[in-house]
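Of the protein chains in this complex, all but one are displayed in their positions.
Let's turn to chain A:
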Amino acid sequence: MDTIQYVGEHLWPGRLGHFAIILSFVAALLASLAYFYGTQRRGLPEASRWKNIGRAAFGVHGISVFAIIGLIFYVMINRYYEYQYAQSHVSDDLPFRYIFSAFWEGQEGSFLLWMFWHVVLGVVLILTSRKWESPVLSVLSLVQVFLMSMILGVYVGFGDEAARIGSNPMMLLRDVMDAPIFASADYTELISGTGLNPLLQNYWMTIHPPTLFLGFASTVVPFCFAIAGLWTKDHRAWLKPAMHWSLFSAAILGLGILMGAAWAYEALTFGGYWAWDPVENMSLVPWLVMVAGIHTNLIARSTGYSIRSTYAFYLLSFVLVLYSSFMTRSGVLGETSAHAFTEMGLEWQLVALNVAFLGLGAVLLAMRYKSIPSPKKEESTPSKEFWIFIGTLVLLFSALLITGSTSLPVFNKIYRFFDPSFKGFTVTDQLEHHNKYQLWIGVFIGILSGLAQYLRFKEFNWAKYKNKYWKHLGIGLAAAVGITALTALWVEARAWQYLLLLFAGVFAVVTNVDYIITFLKGNLKAAGSAFSHIGFGLLIVGVLASGLNKQYISSNPYVMTGLIEGAEQDAHKRNIILFKDIPMSMSGYKVEYTKDTIDGFTRTYTVNFQKMDESGAVKESFQVQPNVLYNNEFTKIAAVNPSTRRYWNKDIFTHITSLPESEMDVEARKAIEDNLKYQSADLTPGQVYQFQDTVAVEDQDTFSIRYFNLLVDGIDRNPSHPDYHPEEGDMAIGARLQIQQRGDDTVYTALPVIVLRDQLLYTYPVQINDLSTKVRLSESILDDLLIPEESLDYQEFTLKQGEVAQFGDYRITFAQFNRQPSHPNYEPQSEDIAVGATVQIQDAAGSNYIAQPIYLIRGNRPFNVKDQIPEIGFHVRFASIDPGTESISLLVAQNQNATNTVPVEMATNSVRSDFLVLQAIEFPGINLVWFGSLLMLAGMGVSLWNRRKESRNTEPDAA
């Protein structure tokens, strides 16, 4: 085959990108090696030369990473779809604000985001870490080597045996896939992008991943310091910088996780903020271990105990981040998680990444274990360090439990390697399973955080201190019991385990508040840890309140209970159907779906809630506006967004769980429309038309027959219809219909409309839900209106006001002038001089019709606007005016071919399509969850700030 000379491709960003990727990889390797020798030769004169080489190499690496990211943005912003990454993540209509989201939607982009933060952190470390620079940067650069390899896209080996290392984001589409389209040289003209998954098109996707990845990335710094400490055998000095970085890391990672929870709660429809989904678990676990590390780090710095555990925790935290990226990126979670990445062929590279750094940490720790200083004397039992250490073990325990059950798919995969027929284990109920165990973790941490806060490091005079201790603990205990009892009135904790957890949360809050007041004397700068523990306590109370008292209000279980067998299954029935404009009653609310509006691809539904008291009076009313997002072709619903009514003490969370088939899917709508059996009839106004339909009776071979009467009441040249928004130049016509089912007294009126706009025909049918009937006008009604002017035979009449003329069988009366004329086809302009004439036409039978033609002068030229009376085929023009005699000239013509009938089509099998299925959940106390978590993280921030200032003021760094 000949090589095709493609046109319209932009190859330079790709070439430059490939070069930058290779350069970045090599530079990272060089930086790691140079810093390695810089560390090994420390103290020798050549060390600084190695360090300078390392710096330069890391700089080149960093610039290359930025260049790769810049080039990817360049091809994405310019929509160069010849690049696979641009093609699969952006599209022509993707708004610019989602470019970032589109960038990190893909695996390669998220690796680059991760590396980007590593580079930024690396630069900060070069500038601040002084004697730690070489070992720390050596490890960090090694991590970068592994991460770069994920986007390297290099083949190793030959032919079919070749293994690909990494997935290069700068690949051309035609190099990635084989498709017939690449036979055309100008294929770039023919392709377009697939765009960003609409689920991800929101601001959370813009802010959550960078925060979370900064959190993930920052766990590498304590890891690097730990390795550096072990490597250089300086087991104490690294503890201080590591402490700062781990506080930073835990705060940012915590914020990232919290944003994920808020996203899940606010924008997705999980119906909660935490689902123990594997992806969530695997971001929580490194955080738990990092928090444990902060605590042992504190012990180590204050007392010299727990240095070994500090090493272990920091090493483990980063390894767990790597494990988490293995879990989410390798596809192993496919069967258990709702939101993992798809497979990309990087499984073995990810395994290698995990094994390498787990091995590095474990081996180094084992080698140095004996030389790590550890006081011979045991911690005294009433000392702070002892109980904090117990707390860190509880955290570790929690992390291991979560990791263990989340790793079941990994276990299954390994097992299947040996026994392919193995079906695999799974946790039956993730939520129940994790809650059951983590409840106890919460109890222990809550109680320990109060218990230990009053204690002192290196307790040397317990005999003197113990009275004060027991007094505060006693008061705290009593206060906590009292407050728990009060809180339990609000939080319905039915099981004693929940009450205990509630107590633990309250206890943590009470004791830590007491600690701030009496021990710190209100010195808030030193209160970082107390803030964090108060936050934790509030979080626990909030979790209990919103979790235990979470109530599906979109159901009315009381109606069912006891009446129907198996009513407990109705507890799962959490959705309610709302028909438009029909109020429904549920859980003390009257709920009504009143309207829906479309803006762009978003369709927003307005649902009114009215809270009723027992007497039925309205206590409160509000609106929620859940919406659905259609896909870019407007053919299907792509995403559903909830809407939440917020109170200080609870949220009411609503989202749409289903819509009529015809609103969710264009094909279904077409199928339904095609399925309608329209009967048509040409109706003479005023005459009753009778018709019938036959309806098959379900499960029987019989049919029921329904009889209808249909009457055309009149024709409306200026019709209104809920879906019709008039524009200038429209030719619109509507027919007023009256429909009645025989045997039923109700007469339904309908005004179907048909509109001709720019040679396009729009029909606006009317659905009568009570009759399951849809009526519309046939386009032939326009034939009478669209008759060419030249085929009309106008007759001229000159009339004064009140004068009458005869036209065939019709009497024509010029009734009066109309100084402010209006007509659907007339758009007044400011300088117009316009006057209308009201013309009355009476037929032989005595029926009266009104025509209102207009005469106007616009820009010194006379115009007139014709009026029509479709019922009798009349065309009336106001041709001129004689100011002297005050008489006017009317041109009147009758279309002899006019049928004078109204062509109506009706289908009697049209089911209603104006409903939605809603789920509404009440979350009490949810704000405590957010406030508590934020306070917990803010406490870390306060600690970090306080420690930085303290270290600047008191102990200058030994450089």
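Simple rule for what comes next: a contact is a pair of C-beta atoms (placed from the backbone, for glycine too) under 8 Å apart; a residue touches a chain by one contact, two chains touch by 3 or more; residues count from 1.
Operating definition for what follows: contacts and distances are computed from a predicted model.
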Protein name (UniProt record) of the chain left out of view, among "Cytochrome C biogenesis protein", "ABC transporter permease", "Dihydroorotate dehydrogenase" or "Phosphatidylglycerol--prolipoprotein diacylglyceryl transferase": "Cytochrome C biogenesis protein"
Omitted-chain contact residue, chosen from A:G8, A:G424 or A:G686: A:G424
Omitted-chain contact residue, chosen from A:E189, A:E492, A:E620 or A:E727: A:E189
Residue among A:M115, A:I576 or A:V902 touching the omitted chain: A:I576
Those residues of chain A which, in the complete complex, touch the missing chain: 84, 87-88, 173, 176-177, 179, 181, 189-195, 197, 334-335, 338, 342, 378-379, 381, 386, 389-390, 393, 397, 400-401, 404-405, 408, 423-429, 432-433, 436-437, 555, 569, 572-577, 637, 640, 657-658, 660, 664, 911-912, 915, 917, 919
